[in-house]
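My questions all concern the structure below.
Missing here is one protein chain; the remaining ones are kept as they sit in the complex.
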Amino acid sequence: MSAFVSFKNVTKRFETLTAVDNVSLDIEKGEVFSLLGPSGCGKTTLLRMLAGLETPDSGRVILDGQDITNLPPNLRRVHTIFQNYALFPHMTVWDNIAFPLRVARYPKQEIARRVKGILELIRLGDHDYKYPSQISGGQKQRVAIARALVDQPQVLLLDEPLAALDLKLRQHMLLELDLIHDKVGITFLYVTHDQGEAMSLSDRIAVMNNGRIEQIDPPAKIYEAPRSSFVAAFIGDTNFLQGHVTSISHDYCNLAIVGLTSSVKSYNDKAIRAGSMVHLSVRPEKIHIAKTPPEFKDDLADKINLFSGVVEDIVYQGSHTKYWVKVGAHRIVTNMPHMRFQLDQEEITWGDSVALWWHADDAFMLEQFHATDAALIDPPAQYEEDVEIFRGTGNEP
Amino acid sequence: MKRSLLPIVILIIVLVFLYLPIVVLSLNSFNASRFSGTWDGFTLKWYSTLMQDRTIWQALVNSLIIATFATIGSCIIGTTAALALNRWQTRLQTLHNALIYTPLVVPEILMGMSLLLLFTALKIDCGRHTILLAHITFCVSFVAMTVLARLQDFDTSLIEAGRDLGATAFQAFIKIQLPLLMPGIIAGGLLAFTLSVDDFVITFFVSGPGSTTLPLRVYSMIKHSRQMPVINALSTLLLAVTFLAVIASRLLQIKRVSRSHPFISTTIGGTNK
Partner (left out) sequence: MNHKRLHEWIVSLPSLFWMVAFFAVPTLLVFALSFRPADTLGGIGAGWTLQTWSHLSNPNYPSIIWRTIWISLAATVICILLALPCAYAMARAPVRWRAILTTLIILPFWTNFLIRVFAWRQLLHPNGPLKQILVSIGIITPDTLLLYNSGAVLLVSVYSFLPFAILPIYAAAEKFDFSLLEAARDLGARSMRAFISVFIPGIRRGLISAALMVFIPALGSYVIPDLVGGPTSELLGNKIAQRTFFDRNLPHASALSALLAAGVLIPLALLALAMRKRPNERGGVGSDRKKS
């Protein structure tokens, strides 16, 4: 089965900057597909090329089997929700939504029927006479969605649609977008720099960096099995460990990690040979912390990596507490949720000696590693010495 | 911290300075005495003399005709100029920009003189048409400047949204850009109309027989006539019209804005939300 939307070797340059660098990408019909990456990674340029607002320097853009690379935007059945919504300020809600139907010269009755229908879908039937300035941010957002959906496009493009909303509203609108997608069932291409949005909405995510795609996978796989250090560090928090393979047994291998005295066991699905260099990513919530470790049974003890270290920093974050622990030459970060059974343990505080452990299956081997990506992880380590005097209050996120 | 009152005192003195001559002039238009120094009682006789002076009314008609066409012409040329200046950033536009902006800083007498030389060199007889050409020329810059200011605040994603939703480039211009630009064009047009009706120096140089505008008529009255009180009466009428127009446009602007463009009124008034 061929894809509904295809980018084939698409490149776009702005003067000296290569915004999109030889990107190929397939999107299935009816899917919610996200482009996720930091600002300037080329995700918006890619979206604008599908909308027809930019023309690629090379490569093709295919929609439903038709080459639309050079088709002007008004001849594509693709509509965009802009970051600032781009509602026409001189038109009422009704006129805004009717706009695409009017320029396409639909009959009057058909326009009225459709606008009415979509206003009901977004529950703004009572506000049709208002101007965009007279409605709230969330309502503007819904009008923009209605306007883009009213003539049933083949693809809906969403360019950071929630960026202008506050946190509560953003969560609400996420659910609403999900609901709307369930109802209309058309293909969504969603551009965002917010991993949380992409995770909760998408069927698949393409993580972009410097105009290239780093990884395309469903959200869980992106998070649990990042291919590159960029993906691991951009989506959530992580610990990077570098070392080489000393021995391999079945599906597991033993690694000698730079800066750690004892070896680390890891699941090996990459058919790696002894002696080769590897990079591990271990998510903080996969690492347990306690003053004294529990007893592990034999077969489990075999797959547990257990280290001891000294607590350097603690940040309370509501749902969990974050600890930075000095282990050998590393500062390992770990998240612990607050649960009843932990309260029974001794409370951990600055300077305590603690045990850290994680299961060999919970570390992930990266295919690509760039040392600069480590900077994406929020690093209070650098401030530690300088802000000593503020320690009591200065650690809030 | 205690603030000095000196600036406020100076501001009040300046305001008095600005309005005193105008007030004295208006009062004198009702003064029965020929001389402004003495008050001989209230009269309306200067106004009735004024009403009977047909040359003034003919001059007013001339002024209004010229101003109307100058406004239309300069709005079209000025708006296209602003669109071009805003959209492209080429060497051509650098030159274009210089051509639009320099007239704003050139003394009027220079522009009048140069246009007179042009018409003389081309052997064109001066009259209403030459005045119109001159007026369009100096109004274009003001319209372009006003429209450009509005264009620079213009959110280009609105045009993109229009194109994205199926409008052709032309439809997007007519249905989105032009209506949103209208307040700027109207403001520029009002400015052009006022400048055209008001202009004396340039008009003086390029006028010919039978093309006397109101300022030209006022000038010759001041220069040659001894009927000073009649000029007072005319001036008072003109002042009244101007003041009412300014006040009305301020009020209208606020009303119109709040009706059709509520987004402006919320930023000005800040009470709508």
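We just call them A and B in the order they show up, numbering each chain from 1.
Quick note on the criterion: a residue touches a chain if its C-beta (ideal position, glycine included) is under 8 Å from a C-beta of that chain, and two chains touch if they have at least 3 such contacts.
These numbers were taken from a predicted model, which means no experiment stands behind them.
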Statement: For the chain not shown, touching visible partners are B
- request: Would you mind spotting which of B:Leu50, B:Ala70, B:Leu85 or B:Ile131 touches the chain that isn't drawn?
  value: B:Leu85
Message: Could you pull out which residues of chain B are in touch with the chain that's been left out?
response: 1, 3-4, 6-8, 10-11, 14-15, 17-22, 24-25, 28, 35-37, 76-78, 80-81, 83-85, 87-97, 99-103, 105-111, 113-118, 120-121, 133-134, 136-137, 140, 144, 148, 152, 194, 198, 200-201, 204-205, 215, 218-219, 222-223, 228, 231-232, 235, 238-239, 242-243, 245-246, 250
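What we mean here is this: only the chains that are shown with their structure count from here on.
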- request: Just give me the whole-number Å value for how far the CA centre of chain A lies from that of chain B.
  value: 56
Message: List the residues on chain A that touch chain B in their complex, please.
response: 51-53, 72-74, 78-80, 82-84, 86-90, 99-100, 103-104, 131-134, 147-148, 151
- prompt: In their shared complex, at which residues does chain B touch chain A?
  reply: 155, 157-158, 160-169, 171, 175-176, 179-180, 260-263, 266, 272
